[in-house]
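Got a structure here, written out as structure tokens. Questions coming.
Note that one protein chain of the assembly has been removed; the remaining protein chains are unaltered in position.
Chain nomenclature is as follows: A, B and C, assigned in order of appearance, with residue numbering initiated at 1 for each chain independently.
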């Protein structure tokens, strides 16, 4: 057999002979990001909770008050939804703004909500405490650059097929506009496995934390897509060193207009919060408390 | 646009509309497996540790006594190694048998070692407490059927591209010979991501536990391939409900003949063991103690 | 071993037991799409060629005249580029509009160019014969809906990790606005393999053609990312039944500002065109001729 062509460097990605340059950097130190008066990326573990979609005043109010009581420090809730099929529920849109304000005022929580079009900044900027960029839009550089022009924090979800390196470079599209307030969010990646909605990539949380100074949180709801498993992933992320989590909660998951199968009940969330405090305590960390 | 052909069921694997049949089964109850007098799959968390390859009497002795002292209940160590290149270290083979016995006698620990050829049963059967089937051999049904004829327990690693369903069906190739003593081991899967050696699939641990009664352990060393991250994955697996772990430890990783970059030092392992006790305790579990 | 939980339908995605519902539909019939007076999706095979990025008047003019002479019926050329790093060349933007018009007028070819932001419609609509949506924007539904409001054809590239089903549903986001003029483009997917830029998914061309009436073309340049291999993929797509191809050509690839390693030279393209005619002829098809 003749000599082989020298293998290119990309071949270092092999199960057997990883590059010696695959190593953690101990130099990284997370710089906290403030969302209102909530600090993410400091010593305390932050929990963001709420419904996948904001569906009605009643559902949002009930969820918000319950998750605050159980320890959430920020409220999640989708106004526009990204759905594979245009026939699925697309979110309430602007009509929900009125009652959202009411709920925020009542609970004192700030809102984390997804932006899906650069032209939504005008409506969202006065409403949200933090913008969320969904996995499908991580490569939407026009949107990222627009958010670089705002000063609100951005929760940047990893694209479901994005390399950690691409995720970090996507964050840089925001920073070039001058906005350094970025929180990275691992939410599961697409692999060959089909028994769960996505494959939760806990490794990526560790790599992202070692390579950047951005806080890194996880979304265990999308990462597995099966309610019973969500709390276990949340605990795992906490002991592995994530800075927090964002989790879907619904008072009656069976009636949810989107993703009910992965939403925790109010009681599930209360129990998760309790378990988080215990495992964090075992490692001398604490949960951030609602103000 | 004309009507589309009805989509086949495999399309349910989509990030947005997971099948409603994706759910955990609460009916599963793990049946413990005994390796000598060590019970895996009971309420206590079991730690298996040792070198990737058995390299010398001195290295194996030093590692074995240290990991026992720090809480390992079984000893790992490769006699034949599976290497992508035939030019890499292939293991000591039969010449190591003499001193292996000495070390086992001295420590009282049982050995977990990989079998790579059905014709190795004769040599290994009197030596090992548990056979290990590596990721590359999970689909080697001739080997699995041979192990079905023994009565020793088998640690069946998941193939790096095996569906959880295929992993379970591979276990059945062992059970048809009458050997029910199987422990499943998640060790990372191959995905598009290249920043870590493999992608640790914690979801799969949860699915495997819900679908079978086999104990499920994790191998955090191969799952990430970066020393500094190994303890974090081990803690994560513990709080997520795994039955134990198998981890690579070497007294001087820089001198290891295989996979030194992912081996814990003796001190790393001691610290991991301490942290495991704490997080397990927070969830009212304990670590299994060496006899 | 206890009974297993019934496997969910997604498990049908297994190498060994594919669903019997995995089958081609013979009912589909492609509906041609007109770009100016060029018909794509009819009996003839259409070739779109040009540079990755429009870099200068001279480079664009030289490429355009050469590819027309060698058989291209439409001209590609990027005005805004999507780059992983914001420090890479981002395209000339609006300043190129003047000389682009000159080149189009001179050659009589229509332009296919990527849109990366819904707010670019105003500038692009009078300039392009067909919009291109890049792989990173296939899930950018805001952009797709905007294009549904135009009447220009849209070349919709498959996301590099999009299921064929998601690709088709993305096309529907365009059709709901009333724009049925869609051409699907397979350009390689992201897999575990690292020896080529992407994995060319020829299977997906066949599936897409069987499930929809949209014409389907391929982009062999991105699909493999290695110049020498590009013509071979182009021939393969032609005999497998694709409706055409879009290929990157540069007069001096070594000087290209983006993706030069995968650009054909003018001479490579001339030779490819010749070979395409021959293999198409063997199957009683012909290449569409420039007007």
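Quick note on the criterion: a contact is a pair of C-beta atoms (placed from the backbone, for glycine too) under 8 Å apart; a residue touches a chain by one contact, two chains touch by 3 or more.
Note that the structure is a prediction, hence the values are computed from the model and not measured.
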Hidden-chain contact residue, picked from the options A:73, A:115, A:143 or A:163: A:163
Contact residue for the chain not shown (choose from A:63, A:210, A:258 or A:273): A:210
Option touching the unshown chain, where C:39, C:56, C:175 or C:191 are the choices: C:191
Contact residue for the chain not shown (choose from A:194, A:221 or A:258): A:194
Selected residue (touches chain absent from view) among C:103, C:237 or C:287: C:237
Interface with the unshown chain - residue positions in chain A: 1-2, 4-14, 16, 18-19, 21-22, 25, 27-29, 161, 163, 165-166, 168, 172, 175, 180, 190-192, 194, 210-214
Hidden partner chain, residues of chain B it touches: 8, 10-11, 13, 82, 84-86, 116-119, 136-137, 139-142, 160-161, 165-166, 169, 172-173, 176, 190, 194-195
Positions on chain C contacted by the hidden chain, ascending: 10, 13-18, 20, 22-24, 26, 83-85, 88, 135, 160-161, 163-165, 189-204, 206-207, 210, 222-229, 232-233, 235-241, 261-262, 275, 278-279, 281-283
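Keep this in mind: only the chains that are shown with their structure count from here on.
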Farthest chain (mean CA position) relative to chain C: B
Type of chain A:chain B copy interface by residue overlap (half), same or different: same
Length of the line joining the C-alpha centres of chain A and chain B, rounded to whole Å: 31
Shared interface positions of chain B, touching two or more other chains: 10, 12-14, 18, 22, 161, 163, 165, 190-192, 194, 210
